[in-house]
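To start, the structure itself, in structure tokens.
One chain of protein is taken out of this complex; the other chains stay put.
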Amino acid sequence: MVAASAKGVRFYSEWQDSGGRVRPHYAGLAEAAGGLGSGGLAGRWDSARRRVDLEAVTFYLDPGSYRVMPTDFLPRVIPLEHWETIAAGVSQRIRAINRFLADLYNGGQDVVPDEVIYTSQYFYPEVQGFRPPKDVFVHIYGVDLVHLGDGRYVALEDNLRIPSGISYQLKAVGLAAEILPEFTDGYEILSYDIRDSYLNMFRSLSGNPEPVCVLLTDGKYGAAFFEHRYLSDLLGIPLVEGPDLYVGQDGRVYVRTLDRDIPVDVIYRRVEDLDLFVPGLRGAYLEGKVALVNGIGTGAADDKLVFLWVPQMIERYLGEAPVLEQAVSYNLADLDSRRYVLENLDGLVIKTRQGYGGLGVFVMPDLGAAYKARVANNILQNPLMFIAQETLDFSQHMVFNEQSGSLEPRHIDLRVFAAQSGDGSVSVFPGGLTRVALPGSRITNNSSGGLCKPTWVVR
Amino acid sequence: MSDSTDSRAIALGANRWITDSRVYNLVWLGRWIERAQTIARVVRWAARQDLDWGSQGLETVLGMAASIRGVNVGPGDTALEMMLTRDSSASLRGCLVAARFNATHVAPVEVIRVIGAAIELMDAQGPPITTPEGVGDLMDRVLPTLEELHATIEEAWFHSAPLSEEEVYRRFVQQQQQ
Partner (left out) sequence: MQTDVGGALDTVAASFIYAARYGYSDTVIHNDNQLRVFPREGEGQFAGATELWSVPPGRGVDYQDRFGNRVRRLRVVEPHTTFVVAAAGRVRLSTELPVGYDVSIASLQGLSEGFEYTFISPLVDPDKVAGLAASVADGDGSLLGAVNGVVRWVYENIIYKRGTTSVSTTAEQVLAAGEGVCQDKTHLALGMLRALKIPCRYASGLLTGQTGETHSWVEFYHPNHGWLGADPTKGLILPPARDYVKLGVGRDYTDVSPVTGSFLSKGGTSGIAAIAAVVVDGEQPTLEDALELLEGAYVVQNENVSVGFPIERPERDR
């Protein structure tokens, strides 16, 4: 399905088949878009953009510099049979990763080579010997997938620390339904309720049957502050900043209010360095005085190098074959892999091991010769700081271009979110956040300026 | 609402606790809005003075407004920028932007929306403003939006709109039945 053509490669189109015929599950959308015409679409887009701007649906690239989340409202449609595979694969990954983390911090895993795991910046020795409730370290999980075509979804990256994006997923779907009501005609879209899943998950982590839960934010200038506020409202849990919390004499965590100080049972934390925001919070967690969502030390497994061994984790801990493929990746500390990578740079993506949000991602086929030489030099100098992945020719989706008034193809990916409770059960939320790369780019991360798109799973 | 959501965490409620960070953002939200309104009023007052401005009219008007506000217009600055557009706490736009950040933390979306609408007016595309009249007209558009904020805060946040007769009766009956 991925065939070469004029300028390099012809990519799989979500919207239409290779003969240019709109795919069946896009027929309704194509008809609705055609009915509105470019003028109609432009008008809707304009009013949607105004709404997003006025209501501060933001994603800041520079802290404190107002910027709304750029959105293309033309939905991405995932057929149910594709979704079933995705959901099974995502559930498998989070379960295996949680088993791995429990093993890593309690006794010794032997899936990932020692040097790899122990040089991870996010491996925390002080977590050794700690067991969170039911050994679940990662409660909220986001995995980035790309679609190669015909239901072949491939994992690119796991996000295990403080994955963000689910609010934009919900907001984009909600806004599309309001702004383009006729687009949903004829579609049966899978609905879901993250509120119950999240609250039940919080409850499963605390000895208190009715736990006091708060969402810890880095504040109103933080990149994903919109999401923090949105989830606080949706879940009905207070939004707190570092100075609102303190660790008391009894080792418990308290939230300061005008009334009194209230002990907290569960902190849905959206900050990375806990002690920087609340001194002593790390210790309180490790002493079992408070539950954290997600736990501490989870980043050891979302290190891009550790990613290489997730299929082995699935086989080892679940005794299953991986449902989702993942990008073929190379450990540059391994001499044979490094040789191969240096000789085949042209077909590879080089990623910095601990970068995120599309920073430090080099798609070699898309770069100039001088830049390639620099990357090669960097690999030689610091082989443990990078990983290499085979370049994937992943799918494109139509995006409405307001300037030209036409639909244009752009690369997309899909970040799927899942929650795992203290009882081990996993909810995978249908759809996900579809992210759109800038024209001519394959980097879809919102931190790199890409758009997002509403995503439907349809029956 | 399902049973599962009926927890103490919910009963206490997200926006019931007055945490330190809420207090901080509430105080500053109020201050920034008030400051924005004052700047807009002073600028409009200056722009509407019936004086012979000459060719330097706009700068003279806004310079007067700046001196009333205690804003220092340096040699490389224009009063238009200092008072209206610059990204700083002295300008009308700067105050509105700061207020919006506080509002995203603490205020309902209706309040965020009105602040956004005021910023939208400031940013509206059009011929550049070159005369005192132009500035006065802009303030005539912005000030009602800021007034609207008061009503929005009362209705969407403080819920102080008077109850209808039917509502008063309905609640009375409900109370009697309990």
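Just so it is clear, A and B label the chains in written order, and each chain counts residues from 1 on its own.
Definition applied: a residue touches a chain if its C-beta (ideal position, glycine included) is under 8 Å from a C-beta of that chain, and two chains touch if they have at least 3 such contacts.
Nothing here was measured: the structure is a model prediction, and the numbers come from that model.
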| query | What shown chains does the left-out chain touch? | reply | A
| said: Given that one chain is not shown, which residue among A:D114, A:D150 or A:D261 touches it? | reply: A:D114
| task | Using the touch definition up top, pick the residue from A:V111, A:I162 or A:L324 that touches the left-out chain. | result | A:I162
| said: If I consider the whole complex, including the chain that's not displayed, which of A:R270, A:K351 or A:H397 touches that chain? | reply: A:R270
| request: Write the list of chain A residues that the hidden chain touches. | output: 63, 114-115, 118-119, 121, 123-126, 128, 159, 161-164, 218-219, 222-224, 227, 270-273, 275-276, 279, 282-283, 333, 335, 339, 354, 356-357, 377, 380-382, 384
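Everything that follows uses one rule, which is that only the chains that are shown with their structure count from here on.
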| Can you list the chain B residues touching chain A in their complex? | 2, 4-5, 7-15, 17-21, 23, 25, 97, 100-105, 109, 112-113, 116-117, 120
| field | Complex contact set, residues of chain A against chain B | value | 50, 53-56, 58, 64, 66, 195-196, 199-200, 202-203, 210-213, 219-221, 225-226, 229, 232-233, 235-241, 243-244, 255-259, 262, 266
